[in-house]
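One protein chain is absent from this view; the other protein chains keep their places.
Letters A and B mark the chains in the order given here, with residues in each chain numbered from 1 onward.
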Amino acid sequence: MERVISMANITTDEKIAIINRYHANPEQALNILIDLQFTSSDGYIDQATAQLVAAHLGVTETRIYEMVSFYAILKEAPQARYVMKICNSAPCHFSGEQIVSHELEEILDIQEGQMTHDGLFMYHSIPCVGACAQAPFIKIKDRVFANLTADDVAQLISDLRAGRYPEL
Amino acid sequence: MITREQPVLTARFDALKADPTNVAAFCELAGYDALKKAVTMEKTAILDELDTALLRGRGGAAYPAGKKWRSLYQSAGDTKYIVCNADEGEPGTFKDKALLMSDPLAVIEGMTIAGYLFGARQGYIYMRGEYRSLHRQFAQALAHARQANFLGENILGIAGFNYDIRIISGAGAYVCGESSALLNSIEGKTGRPRVKPPHLAEVGLYLKPTLVNNVESFADISVIVREGGAAFLNLGTKDGGGTKLICLTGHVKNRGLYEVNLGTPLYDLIYSDQYGGGSSTGRPLKFIHFGGQSGPIGAVAQLKDCIYSYDGLWDYDLSIGSGALVVLDDSVSIVDYLTSVSQFFTHESCGKCTPCRIGTLRIQELLEKFQQKIAVPGDLEVLKSMMTHVTQLSACGLGRSVTTSMESGLKLFPDEFAAAINQQTAEQREVMW
């Protein structure tokens, strides 16, 4: 299922308010983009938003796009309701990270970077997030679900489905 | 007085647990003593203390902070910037995170001392994007410091001592830990490294002389100023003073963060119950990857007498780097491990320079061939030659350290590579470069 391609849930005024929170300072472009992305439930920066940011910061759209496409945290495409981050760097990779990715692939029937049909889930393999001592783990937003077993993963998914973590 | 037996960087962690941003509580535990002392000292005397302390940069390159500070002190210009590198991107490292989480004011104090010494008005802390929850807390610490007049205008009531710190968020790019890329990122640009020369102490942030130090280095600065250079040196060895925050991960029982004196025997860190506690899998430990993905690898069996200090590790062609120690057991093949390392670098290359952009992937592809045991005779020579070129030709520290672990891995476990070559294949590969 295709979702609407836009950061529909925040209005232009809200976006401008975020930009102004940083005094439309071009130096704070990254902070602004991250804030915009996290405020939108779609979890990405679309072109219209990039243009808006560029115009307010007095830089070209190209500068903004270069950042959006460079920094791994910034996304160019809509994200799922729950984006699960799995670390695939060596310390985690050799501490059982595969248990998690394998389990997610099984339960959700999606590959890395894909979204489930209901738009609820997606997982990314990313480099170290500084939780190496808790591997295997899943990180959703700032929350780390640590030292997971396969059963823990299954439980987490059903909990998320059931809406047990509304803050995430 | 500090002694080798007591923690210094983690000393306040427990006491501040309730609110690590509480300035009063911080001050009660000797917080801001260093800053108060610094403003009474001759500026060059502070630099002398740094030299005596022999603080080596904790970001990974181990460059003596004393030298770096002195050259910035001597560079011309009224406007200088202080930058704290809190990008902490080396896999297996989470010690800066610990400091930021548990004692942020110690870092702020170190940065403020730098601000005082260099007459800087603005400091920046560039924080890894994944540490988002810490940004809020750090912002609060800054606000509290401001309220208590440890930041802002006329700090400590000293006319003209105006200094403040701004948080800039990273956004998931390991290369932004490289100082010049980091400055580009602070300026609101894409974080690709700059061409050098000029050096940052002359032409840094917004083209002004700039100091870049690691989080832990800044925390150490406060210790040095407060306790004196000699006391700090005494915490470590003659080749590098202080304690070091280390991160133990992989197949040890007690994974986690520790503060250790430089000069502690390596085996203590791996095997003693106070630290790693030995293998968590019951299998023998095989190798240790030091200092993050850009660091070298050591074979556990060969390190019985190794001392964890700068020179102690150099004796074994190893280095402390960020302080990460990834300890793995003998179930892990070195080829698999290095392939994983190469994947990290392929993912993180900024793509600016040819050898790193394309060469790193080509190395990864060749390692994958070894991993699948379909390498052919001659591939090993090709691999070694590629490694040499990528190291020599890459523009920044990222590309130049892609192969550090591979060099040592190839040297320590040559048989595993030899075994991956299918000797039946007639195909010979000629190295053309």
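Keep this in mind: a residue touches a chain if its C-beta (ideal position, glycine included) is under 8 Å from a C-beta of that chain, and two chains touch if they have at least 3 such contacts.
Everything below uses one rule, namely that contacts and distances are computed from a predicted model.
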- Pick, from "Urease accessory protein UreF", "Formate dehydrogenase, alpha subunit", "tRNA N6-adenosine threonylcarbamoyltransferase" or "Monovalent cation/H+ antiporter subunit A", the protein name that UniProt gives for the chain of this complex that is not shown. "Formate dehydrogenase, alpha subunit"
- Note on the structure: In the whole complex, of B:188, B:355 or B:409, the residue touching the missing chain would be B:355
- Per the touch definition above, residue among A:76, A:106 or A:159 touching the missing chain: A:76
- Query: Looking at the whole complex, which of B:4, B:17 or B:196 touches the chain that is not displayed?
  - Reply: B:196
- Interface residues of subunit B toward the undisplayed chain are 173, 190, 195-197, 346-355, 357-362, 365, 385-386, 388-389, 391-395, 400, 429-430, 432-433
- Message: In the complete complex, the non-displayed chain touches which residues of subunit A?
- Response: 47, 50, 60-63, 65-66, 69-70, 76
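Quick note on the criterion: only the chains that are shown with their structure count from here on.
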- subunit A and subunit B, separation of their C-alpha mean positions in angstrom: 26
- Message: Show me the residue ranges of subunit A that touch subunit B in the complex, using the header's touch definition.
- Response: 25-31, 33-34, 57, 59, 63, 66-67, 70-74, 87-95, 126-135, 139, 141-142
- Within the complex, subunit A is touched by subunit B residues 88-94, 97, 128-133, 167-174, 185-192, 247-251, 255-257, 289, 293, 324, 326, 328, 332, 337, 340-341, 343-344, 347-348, 350
